[in-house]
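Encoded as structure tokens, the structure appears first; notes follow it.
All protein chains but one are shown in place.
Chain naming follows the written order as A and B, and within any one chain the residues start at number 1.
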Amino acid sequence: MSDEPQPQVVQEPVQQPLPLAFINGEALIEKPEDLYIPPDALEVILETFEGPLDLLLYLIRRQKLDIINLPILQITRQYMDYVDVMKELKLELAGEYLLMAAILAEVKSRMLLPKHEDADDEEEDPRAELIRRLREYEVVKYAAEEIDKLPRQQRDFFVVQADVDESVEPIRILPEVTLQELVLSFQQAMKKAKNLEHHHIEKEVLSTRERMSHILDIIGPTTYTGFDKLFDVEEGKAGVVVTFLAVLELVKEDLIEIVQAQPFANIHIKMAS
Amino acid sequence: MAARISDEQLKQLVEAAIFVADKPLSKERLFDTVLSDLKVSKKRLDKALESLRLDYLPRGVQLVKVASGYRFQSNDSLSPWLGRLWQEHAPRYSRAMLETLALIAYRQPITRGEIEDVRGVAVSSNIVKTMLEREWVKVVGHKEVPGRPALYATTPQFLNYFGLSSLSELPSIESLESAVLDDRSDEPLSFEAAAEKTPSAADELPNPIDMKENQLH
Partner (left out) sequence: MAARISDEQLKQLVEAAIFVADKPLSKERLFDTVLSDLKVSKKRLDKALESLRLDYLPRGVQLVKVASGYRFQSNDSLSPWLGRLWQEHAPRYSRAMLETLALIAYRQPITRGEIEDVRGVAVSSNIVKTMLEREWVKVVGHKEVPGRPALYATTPQFLNYFGLSSLSELPSIESLESAVLDDRSDEPLSFEAAAEKTPSAADELPNPIDMKENQLH
């Protein structure tokens, strides 16, 4: 807090500043801090800082200073002034601000140390880490501003949705079944039946059973169907045999009735009633 | 206020407003909201709406007027495809379902009672309903026994699904037993294992034997 103009002189050889920076530096030392703080907006402004790095950047940019040639002494003093004001205004002062104050004080004290002659390895500038952080943060801050400027949903554009016509119905995808699953399932059912042992499953010609279904399907429940309608000449003899066997099986199982009005008349069949 | 706006801009604004609104937009609401600071007569709005309606006639969505206002909705001709956006997978078929289906396929025409006799457990109505809905089985008649139970048989859709031209192409149980049981005699015929197979696995089944010998037991 007790910077005299003198430390500035120590700083000069280190950074070989542009005259402008020096002029600025001098002006800053002479002028009171309220040059940078519009009194009415003070509280508002203080509350808007996003942390110590933000405040430091503000101080630097406000005075058109160069981060690379960070004038640590004047910046430290101004920073502490702000921190004092924040304390006075009883703003909730995050610990980070005090941490930064300590860092600044440390950098400052290292800057004030006399330089060693044997600085072959170019002793690292005590400000280097702080400068790196400030530049890094400034890029992030700028990136955030750029993101804020991007066109944004519900501010710069609105997402469009049309309604579906009422005839649109969700499609239900039915499960796949493989032939193998089907066969294995039949086998399993048969095994169970064997275990139950009370049900005798007889050998049956599958094609006959299929034909039985077919016949039941084509004959109406009430009307009579001509026997000849059941046969398809294109199937040949084998087809006739299968159909005939199916009809016999259906009769045997009492599923159909066969009616013949008189010998050699047309045979009709109907569902059993 | 009441700024001017060109006919083109008016159309764009009304179009976008109807599209972005979460419910149909009436003309009143258009005037109260997006058009409130603009010099637009009722007649001009009508013209813009009609022009929009015509613009969209050849498109995939249409401007329609419903009770509460204007909205865009999809062409009804596209509905069969659009439904796929909300497609849902029905759960896998249960073992009971598959055994029932298999019994209907191999033992048709068959009653529910007969299926229950073989399986030793009741067949739920749901199972039968699902099969009927999928049009894999149908009722082909009623057995003349007390209660006249329905007789179930498979359908041409069933054959199509499994790529069969007739039931005689169903693998015979005899050939299957020798092929499957011998090779995997100590591996249980778990349904889960079968279910994981790709549908093409059916191709690897032994060739169906000749129709005349194609017997079940």
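Note that in this section a residue touches a chain if its C-beta (ideal position, glycine included) is under 8 Å from a C-beta of that chain, and two chains touch if they have at least 3 such contacts.
What you see is a predicted model, and the numbers here were worked out from it, not measured in a lab.
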Response to the item:
Of the candidates A:L150, A:V233 or A:A265, the residue in contact with the absent chain is A:L150
Response to the item:
Hidden partner sits against subunit A at residues 41, 44-45, 48, 50-54, 57-58, 61-64, 66-67, 94, 96, 100, 133, 135-164, 168
Fill in: In subunit B, positions touching the absent partner
1, 3-5, 9, 11-17, 19-21, 33-38, 58-61, 72, 74-75, 78, 81-82, 84-85, 87
